[in-house]
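So the structure is just underneath, and the comments pick up after that.
Every protein chain of the complex appears in place save one, which is left out.
For reference, chains read A and B in written order, and residue numbers begin at 1 within each chain.
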Amino acid sequence: MLDPTSPLRGVSDRLASPPLPVEIKGLVYETGGKRVIDDVDATIESRRITAIMGPNGAGKSILLRLMHGLIAPTQGEILWAGRPADRSMAYRQAMVFQRPVLLRRSVAANVSHALGLRGVGRDKRAICVDEALKLAGLERQASMPARVLSGGEQQRLCLARALSLDPDVLFLDEPTSSLDPASTLAIERLLLDAQRRGIKVILVTHDVGQARRLAHDVMFLHHGRVIEHQDSQDFFDNPQSEGARGFLSGGLVL
Amino acid sequence: MTDFIDAFRTALGLIATLDPDLVEILVLSIKVSLSAVVIASLLGFAIGGALAVYRFPGRGAVSAVLSALMGLPPVVAGLVVYLLLSNVGPLGVLQLLYTPTAMIIAQVVLVTPIIGALTRQACQDLLEEYDEQLRSLGASSSAIVATLLWDGRYRLITAVLAGFGRAIAEVGAVMIVGGNIDHVTRTMTTAIALETSKGNIALALALGIVLLTIALAVNASLIWVQRLANRLAYA
Partner (left out) sequence: MNIHRRLLLGLGAAFLLASFASTGFTAEDDFIVVQSTTSTQNSGLFDHILPKFTKKTGIDVRVVAVGTGQALKNGRNGDGDVVLVHSKPDEEKFVAEGWGVKRHDVMYNDFVIVGPASDPAGIAGLKDAEQALAKIAEAEAPFASRGDDSGTHKAERHLWEQAGVDPTKGSGDWYLETGSGMGATLNTAVGKHAYTLADRGTWLSFANKNGFEVLVEGDPKLFNQYGVILVDPAKHPRVKAEKGQAFIDWLTSAEGQKAIASYKIDGQQLFFPNARPGT
């Protein structure tokens, strides 16, 4: 919850403090008899953007949801700065999904509703909504029904909504996979801006170009295991595993 | 055939002169059914929303029972409420039998499952789309219910309309608990039953025509409210 005694901080001028490092220890997730996440051990220390990549079905989305706490692991744990995630930590996280999920209300109301869920009072809410819409370039559309926006605008709105919650950690699950280049650019700009303000961004992406543009380090998943985790430059120039090599060269990785 | 022609003529006559008996019966019918629907909506929205969101053992069974109760015969609902309110029943001390309040209670019993089951379905459908996002935003279960109810408002209005249609048209429940007492608990439907049993077929038909017209008018105005709310919701 936003600290009611802290001075009103504009979305655009505060510095986040994400609880790093993230330590994933012995993580296992089984469903329907299958081991979707198969004993993952990894550590994320960088304060810059981390990309999670891998072929379809590798378990990237599941891993993201496990980190965000939307699902519980079958075994293992995830520690944030040495502690497991609790309620207050969950409130400092936000997620944007592959397809924009917006309520049947106006653009502004969608952001306002999310702030309301976090207990933000009405007066503060109005200001936060304004700032969020400004950030996303959607002030003109504030009163429009959110669901008549274009795909790119909707996703920008989802991102703005997530940012308005003042998160320390931002998860994104292939946010631009179905968007046009202009919208993708807008989203990427917002992510770089978020990174500048100290927010830890963890991004699942299919798009190698996007990963090159944004990521500082890349975690490569295959069959539910992390088979590579390096600085992005090293990863793209010199992939260690056969799977990664195949993936980066555009082949179908079985 | 002559009965139908007589009926139309009688109906027009009653409406044109604003026959006081007719007006009295009409006002009571609408008051009873509308009150019942309002109460049933509050109950039904809460039950339907909770069933869709909260997980508990036996949830499936409760949902199935709720859906089954949509088809509860009005006479049975009336009979159950009658047994409760009768002087020798558990709630006899309230002396509610043969009053409009008893009729409202019986119709609430009848209409709540309809609104509840339809609300549950609407919320469930929405939940499929919203569940992850809402949990990501940190919404509590009760906050999720509130969100779904508002977002599903158009389907809920349809559920309310269905409930009202059931209430205004039934005769079994209000007849048993109300007693069809002249000037006290006589509604359109019980009046139609009475006039039919007196052989006043044309008058009974006329009342039926008036009832149909009123039901249509209420439906139309509710749809107007729906459109209005639709526009306002995006203000």
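Throughout what follows, a contact is a pair of C-beta atoms (placed from the backbone, for glycine too) under 8 Å apart; a residue touches a chain by one contact, two chains touch by 3 or more.
This structure is a prediction, so every number in the text was calculated from the model and none was measured.
Checked against the full complex, the one of B:51, B:77, B:97 or B:111 touching the unshown chain is B:97. Where subunit B meets the omitted chain, the residues involved are 28, 31-32, 34-35, 38-39, 86-88, 92-93, 95, 97-101, 104, 179-182, 184, 196-201, 225, 229, 232-235.
In the analysis below, only the chains that are shown with their structure count from here on.
By the touch rule above, subunit B contacts subunit A in their complex via residues 129-130, 132-139, 143, 147, 150-151, 233-235.
On the subunit A side of its complex with subunit B, the touching residues are 65, 68, 70, 90-91, 94-95, 97, 101, 103-106, 113-114, 117-118, 143-145, 165.
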